[in-house]
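Okay, handing you the structure first.
The complex appears here without one of its protein chains, the remainder shown in place.
Naming follows writing order (A, B and C), and every chain is counted from residue 1.
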Amino acid sequence: MHIAEGYLPVSHAVAWSVAAAPFVVHGATVLSRRVKDSPEDKLLLGASGAFCFVLSALKIPSVTGSCSHPTGTGLGAILFRPPAMTVLGTITLLFQALLLAHGGLTTLGANVFSMAVAGPWAGFGAYLLVRRLGLLPAVFAGAFVADLTTYCVTTAQLALAFPDAESGFAGALAKFGGIFAVTQIPLAISEGLLTVLVVRLLRTSAAADLTRLGVLRPDRTEATA
Amino acid sequence: MTPILSAREVSFAYDGEPPVFGGLSLEVPEGRTLALLGPNGVGKTTLLRLLTGGLRPSRGQVLWRGSPVSYSRRGLTELRTRVQLVLQDPDDQLFSASVVQDVSFGPLNLGLPADRVRARVAEALAAMEIADLADRPTHLLSFGQRKRVAIAGALALRPAVLVLDEPTAGLDPAGVDALLATLAALQAAGTTIVASTHDVDLAHRWADDAAILAEGHLHTGRAADLLTDEALLRAARLRPAWGPAVGRVLRRHGVLPPGAPDPRTPADL
Amino acid sequence: MTPILSAREVSFAYDGEPPVFGGLSLEVPEGRTLALLGPNGVGKTTLLRLLTGGLRPSRGQVLWRGSPVSYSRRGLTELRTRVQLVLQDPDDQLFSASVVQDVSFGPLNLGLPADRVRARVAEALAAMEIADLADRPTHLLSFGQRKRVAIAGALALRPAVLVLDEPTAGLDPAGVDALLATLAALQAAGTTIVASTHDVDLAHRWADDAAILAEGHLHTGRAADLLTDEALLRAARLRPAWGPAVGRVLRRHGVLPPGAPDPRTPADL
């Protein structure tokens, strides 16, 4: 759910950019250090970013029968960790704004905050919490929570910008929440399912990569589970 | 006789681009092999995708045994159980972890019960002579093996027409020979085969019929006639085959008797 | 004369795998063209990567004008300004969306100043006859055009030896002809060229020298001799070329005089 160019008032656009900036700077610092240590990681990051962009361009069937796009932030956070995902997500959002007109340049900060900061961190947290129960439940939790968090944060961003005339922020939250919930909650479930399917296959076809990324434990007992 | 598959005056343009071609007609006779030739970028792959229902012509029709193909979900399912396309790069067709899983993709989508899916997979692997690869992970196979698995994935739907885009690209001579032998066996078992290539020697060696796509026109005819037409081949930016050229010289000098066939490989000399 | 580039008894094994080959020796004479032939999977690409410093032999040596190559950072930089490898798939070498930016990568790594980088880029694009593509984005180029850009990226380092892995794979006959003409012009300008292929006809048409890699052995010699040795070709699972076979038949029947060269393409007949 990308907030379109020009949809937010200028003050809100600026405020969300300021809020997102420290996370992006932190992510960029982490990445720069990693790339300095191992130059080949730069190429893997390029591939990861391209993968994230393409993932978010896939059409997935939603439980309601309509089609929509996954955010890809949950899987990205699980595979590449939230700081890296913040940077890759920011670049992806910039490209989506310029290549697809999904989201805008002045609303980039707001979209980065919901999709490249809040979503990945919440999703990764959920993933870590459930990890004890097994890889696939954790992957579902991570993708589901990341998608849902993104949706909740965007709703809050819109409600802050356009409070209800009578009931203010709370009323607006209910209105925006209601109108987008129709598509977003089924989508979060769909994204969770899709991510499980993808990781299940990756466990056999890319076990070495998953181990290197820290998703599978080195002993590989899970690779055959 | 009604051709098993045909295109009538088909045109196609990708979104926002100039048309790839306009008004091409092609007939694929049943039980034979047809080579589609042309230089790169002329629209061979686009034409194959139109014939197999992957793209819908902007004008004109694709026909199955004389009846226009329906682009409804049901119509496409019907077409795809009869006509299967094998892409040039096998990696574009292999997306499961193991060979068996991959080949079972089509039959599973048909909704067949597990035992019939298993039977179909075994049959397809046997036809491609790769039964021994069944349990191997796809990413550890050689290029030639992956190519065979990709074709097996198409055969598992038991198509009457198998359409292959540049089937010999990337194969070495021994790989090409082995694949042609397998395709010949499929044809002997009744499958109609269409393949694109820009290798006139290969087409001359293997195809019954030929279609040459050049500058937006499609020239069709028997391979023996079409592939010896040097002016046409030159116009299509293709290199004439050795076989007919050598045959002509040898006949001119009385080395070959007038009615003898052209050599197909250097080993025939 | 000392060969410009050579391998002496080189062996190589990828991490944790059985050796690809052991103890191969090859000499690349300066200013000539050498074709490296062999079936798929025999280690042609590995050998080319060894020759260009991309891999380090587990035993044996690679030599530049008779002196062993040093695998220090400096030694490798030196080797790479002299020997450049062009991979089969151009997408494995093109990392930038802009043609000019991509070609400038090599010269910039040499630490050249901006104006000399620009001159190198212009020179490389001109040599590949793609000056008109300078402004086009990589992703909107055809396969053949991307291939030329990848070669230009190597040429921008002004290598004395250009090594190409399957340079004609995926090109149509007109594309092959154009690329061979460009390579011939490079050779005329003094560049030594090494290319791998499994097309004996192509090698016969184009190479001065040949090396055939089969079953872990490397057979080297003049192309005219090696590529007419049918027993060797068969052992290497390669298909004999038409040219020598036709030449032999024609000479036997007195159509060609005894000393005349074999035809190289059907058009020569």
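The definition used in the following text is that a residue touches a chain if its C-beta (ideal position, glycine included) is under 8 Å from a C-beta of that chain, and two chains touch if they have at least 3 such contacts.
Here, contacts and distances are computed from a predicted model.
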Item to check | Undepicted complex member, UniProt protein name, chosen from "Cobalt/nickel transport system permease protein", "Multicomponent Na+:H+ antiporter subunit C", "Heme exporter protein C" or "Succinate dehydrogenase 2 membrane subunit SdhC" | outcome: "Cobalt/nickel transport system permease protein"
Checklist outcome for this item: Not-displayed chain touches, in the whole complex, chains A, B, C
Checklist entry - Looking at C:L5, C:L26, C:V62 or C:V117, which residue reaches the missing chain? => result C:V117
Checklist entry - With respect to the chain omitted from the figure, which of A:T73, A:T106 or A:T149 is a touching residue? => result A:T106
Next on the checklist: Can you say which of C:S6, C:T138 or C:T228 touches the chain missing from this structure?
Outcome noted: C:T138
Next on the checklist: Which candidate, A:F53, A:F113 or A:Y127, sits in contact with the chain we can't see?
Outcome noted: A:F53
Checklist entry - In the whole complex, what residues of chain A lie against the chain that is missing from view? => result 1-7, 9-10, 13, 28, 31-32, 35-36, 39-40, 42-51, 53-55, 57-58, 60-61, 87-88, 91-92, 94-95, 97-106, 158, 162, 164-167, 171-172, 174-176, 179-180, 193-195, 197-202, 205-206, 209
Checklist entry - So that we can see where the missing chain sits, which residues of chain C does it touch? => result 49, 52-54, 73, 77, 80, 84-85, 87, 89, 91-98, 100-102, 104-110, 114, 117-118, 121, 134-140, 153-154, 157
Checklist entry - So which bits of chain B touch the chain we can't see? => result 15-16, 49, 52-54, 73, 77, 80-81, 84-85, 87, 89, 91-96, 105-106, 108-111, 139, 153-154, 157
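As a working rule, only the chains that are shown with their structure count from here on.
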Checklist entry - Looking at which chains touch which, would you call it a line, ring, star, complete or other? => result line
Next on the checklist: Give the residues of chain C touching no fewer than two other chains, as numbers and ranges.
Outcome noted: none
Item to check | Residue ranges of chain C in contact with chain B within the complex | outcome: 39-41, 142-144, 169-175, 177, 198, 200-201, 237-242, 245-246, 248-250, 253, 255, 265-267, 269
Checklist entry - Residues of chain B touching chain A in their complex? => result 96-98, 137-139
Checklist outcome for this item: In their shared complex, chain B is touched by residues of chain A numbered 201, 204-205
